[in-house]
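First up is the structure itself, then whatever we jot down about it.
Here the complex is missing one protein chain, while the rest keep their positions.
Entry: chain A
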Amino acid sequence: MDRIRELASKKAAVIFTKSSCCMCYSIKQLFYELGASPAVHELDKEARGREMELALRGLGCNPSVPAVFIGGVFVGSTTDVISLHVDGSLKQMLIDAKAIWF
């Protein structure tokens, strides 16, 4: 969990993924499209990946990846991110966290 928090606070937009996960790819593409440059951490390439995955599940992230943090705050997985984007909140969060400017 500490590793998650540590990594999540290092950049305005942080996404935890797995290299084989295509839904993670979708979410990454969405962020790039919005002009954000999220930090991407692949759990299957992390030494403590299994621990981190359990920690994400503990946060209520289901499925565990993709897991999105904005401004250090846990936002959710795919469903949450898309829902927030539809009502305009995602963009505002990114602006507030200074991940994007407009």
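Here is the rule we go by: a contact is a pair of C-beta atoms (placed from the backbone, for glycine too) under 8 Å apart; a residue touches a chain by one contact, two chains touch by 3 or more; residues count from 1.
As a convention for this text, contacts and distances are computed from a predicted model.
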Fill in the blank from the handout: Omitted chain per UniProt, picking from "Protein transport protein SEC23", "DELLA protein", "Transcription factor TGA6" or "ER membrane protein complex subunit 1", is "Transcription factor TGA6"
Problem - Interface with the unshown chain - residue positions in chain A - result: 20-23, 25-27, 29-30, 33-34, 63, 78-79, 82-83, 85-88, 91
